[in-house]
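Here the complex is missing one protein chain, while the rest keep their positions.
Should a chain be cited, it is by its letter among A, B and C, assigned in written order, with residues numbered from 1 in that chain.
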Amino acid sequence: MPVNKIVDSFDEAVADIEDGATIMIGGFGIVAGAPSLLLEALARKGSKDLTMVSNVTGFGKMVWKQLGFKFAEDPDILVRNGQIKKAIATAPVSTIYENNFERLLRAGKVELETVSQGTLAERIRAAKAGLGGVYVSVGVGTVVEEGKETKIIDGKKYILELPLKADFALIKAHKGDRWGNLVYRRTSRTFNAVMAGAATVTIAEVEEIVELGELDADAIHTPGIYVDRVVVRPLVIEEEEVEINAEAKESYEKFKERKGN
Amino acid sequence: MPVNKIVDSFDEAVADIEDGATIMIGGFGIVAGAPSLLLEALARKGSKDLTMVSNVTGFGKMVWKQLGFKFAEDPDILVRNGQIKKAIATAPVSTIYENNFERLLRAGKVELETVSQGTLAERIRAAKAGLGGVYVSVGVGTVVEEGKETKIIDGKKYILELPLKADFALIKAHKGDRWGNLVYRRTSRTFNAVMAGAATVTIAEVEEIVELGELDADAIHTPGIYVDRVVVRPLVIEEEEVEINAEAKESYEKFKERKGN
Amino acid sequence: MQEKERLDRQTIALRVAKEFQDGNVVNLGIGLPGLACNFVPAGREVLFHAEIGVLGFGEMTAPGEGDWELVNAGGQTVHEQPGMSCFDHAEAFVMIRGGHVDVSVMGAFQVSEKGDLANYMVPERQIGVIGGAMDLASGAKKLIIAMNHTTKDGQPRVLKQCTYPITALNCVKLLITDIAVIEVTEKGMVLKEVAPEWTPEEVQRLTEPTLIVDPDCHEIELM
Partner (left out) sequence: MQEKERLDRQTIALRVAKEFQDGNVVNLGIGLPGLACNFVPAGREVLFHAEIGVLGFGEMTAPGEGDWELVNAGGQTVHEQPGMSCFDHAEAFVMIRGGHVDVSVMGAFQVSEKGDLANYMVPERQIGVIGGAMDLASGAKKLIIAMNHTTKDGQPRVLKQCTYPITALNCVKLLITDIAVIEVTEKGMVLKEVAPEWTPEEVQRLTEPTLIVDPDCHEIELM
C-alpha cells in the first residue's frame, strides 16, 4: 500500500488531541508561520488543560493588524478559549499591552515556564535527537539558572537543559507530499522545522500538497520521517481589513526622507 | 567593499595550516564528498603533526576503484604522506584490507580516538553551536564509555560527550558564492555541512562558483556565516581507469536474474 | 557427513526484506543487509534510510553506473526515486538516535541470548570499526541481524555471552541467518523458521544457547 499521510480535514487531523496533552505550536509569533487552521480546529474540539510549548503565547488580532498583516490565528486562540493549563514560552506576554495570557496568569489561572529562545530550540531538538540533555551557558547568573544543575566545563559555567518532548506538534509548512516531506518559505521555517519530529505525533498544515517527487531531494527541509499527518489549507484564508500602525508609518516616512537627502 | 571569500588557488586556501593544527575533513569516506584538491594542496604544503577529525582515515585508490568510482583523493593522502599525528574517526581501518593508517597505527606512529558516528556528528555540532557538552546514551556498556562521565537522566544512563572543535575545516560542496553560501548534492552533504563553522577557519572546495543571488534563500544548506574561504575546482578531475569489483558484478547479476523470474 | 545447503547472501537478504512493513523506515547496513533494498515485497512501500544522509532511495544501480553522489552507506550507487530526501550527517543521526528509524538491519560477528550485539571488532585485530553501528543498534525501534550462523570453521556465533567486544546491549530483536530465523524474547531465543531440509535439532547443534522451538516453527518462507 502506498504510504499516505494526508488527512482530509483539520478536525480529523486534531481529533485525538485529548485533555491534558502537551502540544508544540510552530511559528515564531509572526502570523505567517503559525498553524492557524489546526489551532482553530483544536479550539473547536475544545480539549482542556493543555500544556503549550511555543515561542509566544499569542498576540491576537490587534497586533497582527497593526503590523499590517492579513489575519490568521496564533496560539492566543487556545489561551482566550481557556484551553491552556501551562505555557512554556520565551515571550509569554507583550511588552506593549496586556495580552490574554497575561490576564489569565495574573488571575492565577495558568502556569508559566519562561525559557530563553535558543535554549527552547535546543531542548526541542534534544528530544527529537534522543539526547539526555545539553549544557548551555546562556542564562548563567540569571533567573534561568535557578533550580537547575550547573557544571564547569573547560573553565566555563554551563546549565544542564533537559529535552522537551510533546504529544503533538502542530506545525505549518509551505508545501508537503504524501510521505510527509515538507518545505517552508523564507522566515516561516522557524520553530516549525525544529518541532517536526519532537512530538509523538507531528501534524503539518500546508498551503499546497504536491505529488511525490515534485520537491527536490536536496531542497526538502523536513524529511517525511518526522511527519505523521499532512492537511492542506483552503486556497485563501479570509482576509480582514488591515489598519497600518500610525507610528510605524511615520517612522518609515522619516527614514525615506532621510534617505532622499 | 563587497564581501569576497573566494580565493584564487588551493595552495593559497591552505597556506596558513601550520604544523600541529587540528583539521576536520568533510565527506563520509565516499570520494564524492571529499575535499580532494584541498587535501592535495595540504599534502604539497606538507604540514606535519596534524590531528585529523574525519569519518574515515582514508581508503586510498584501491577501494574507490573497486567501487567503480572516478578517482579522487581522500584523507588517506595525508596519512600515507606521514602528516598525521592523531586521528579521531569512526572507521579508522578497513574491514577488508590493511590501509595505510592501520600500518602506521600498528607501528606506533599515529594515535587514534575511535568515536561512534552519530556522536562524532553531535560533538562537532556542539562546538559549532557553543554547547558545553551533550548527554548521549549511545555506547553505554561499551568501550566508548571508558573514562567518560556518565549520568542517569530520567532513569536512563547517558555519557557526557564534549564538543570537538578544530582550527580548520576542509569541506567540499557543489556550488558556492562570494558570501560563502553553499549547496551540496545528494549524499555528498554528509559531514561537510556539519563541519562548516565548527572550526576557526572553514575552507570550502566547490565545483562551481555562482553569482550572489543564484542560490535560492530557501535552498541554501550552509549559510555563508559558517564559511571563510571558497575555492573552485578545475572543471574536470582527472579520470583514471576503473576496474569493477568482480564480486559486486556477480552479486548484481544474480539479483537481476532473480528479479527477472 | 556432507552438511546441508545453506542460504546464500541474496536469499538471506530476500528473507530480511519480508520483515519490512508498509511505510517502515529501514536502515540497511554495509554488505549483505544492503542487498535487501532490492527485494521489497510487491505492493509494499518502504523508505530506505542510509546514515550518509538519504531517505527514500530505490534499488542499487549496476556497479560502475549511477550517480556517484547518490550512494548507500556502503558506497554503492542507488537509484533516485520520487519522495527521496537528502540531509547532513547530524540530521541522519537525529533520525537514528532519536528513534525515528523503524528497522535497522546489520551484520554481526556474534549475538548473545539476551540480544547483545558484537559487530565492530574482531579481538585479534584490536582496532574496531564502530562507524554508525552503535548508534543504529541503540536507536532503531527494531534491530534485525543478518549473518552466517557459524564461523568459517563451524563455531557458533549465536552465544550465551558474546566473547567479542560489545556494540550495544539488549538490542537484537530478530536474527536471520543462513540456516534459521530466531526471535529474541524475554523468555529466551525462539526458533521460528529453519532453512529448507534443516531440522530444529540441527540448528540447535550449531547454536550455543538453548533454543525454544516455536510450536509453529516451519521452513523459511521467502514470498
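Observations on the structure shown:
Just so we're on the same page, contacts are C-beta pairs under 8 Å (C-beta built on N, C-alpha and C of every residue); 3 or more make two chains touch, one makes a residue touch a chain.
In this text the structure is predicted, and so the values were computed from the model without any measurement.
For the chain excluded from display, the touched partners among the shown chains of the whole complex are A, B. Checked against the full complex, the one of B:Pro2, B:Gly108, B:Gly155 or B:Pro234 touching the unshown chain is B:Pro2.
Remark: the omitted chain is touched by one listed residue; of B:Asp8, B:Glu146 or B:Glu211 this is B:Glu211. Take chain B: the residues that touch the chain left off the picture are 1-3, 125, 127-131, 177-179, 181, 197, 211-213, 215, 217-218, 220, 223-226.
By the touch criterion stated above, the residues of chain A touching the omitted chain are 28-33, 55, 63, 67-70, 90-95, 102, 105, 112, 114-119, 121-122, 124-125, 136-144, 184-194, 221, 242, 244-245, 248-249, 251-252, 254-255, 258-259.
Just so it is clear, only the chains that are shown with their structure count from here on.
Interchain contacts join each chain to each other chain, per the touch definition above. With centres computed as the average of Cα coordinates, no chain lies farther from chain C than A.
For this structure, the chains sharing the highest number of C-beta contacts are B-C. Between the Cα centres of chain A and chain B there is a gap of 35 Å.
If you average the CA atoms of chain B and of chain C, the two centres end up 27 Å from each other.
Taking the mean of the C-alpha atoms as each chain's centre, chain A and chain C sit 39 Å apart. Counting partners per residue, chain C has 54, 80, 86-87, 93, 97, 139 as the residues that reach two or more other chains. The multi-chain contact residues of chain B, meaning those touching 2 or more other chains, are 122, 136-137, 184-186, 189, 221.
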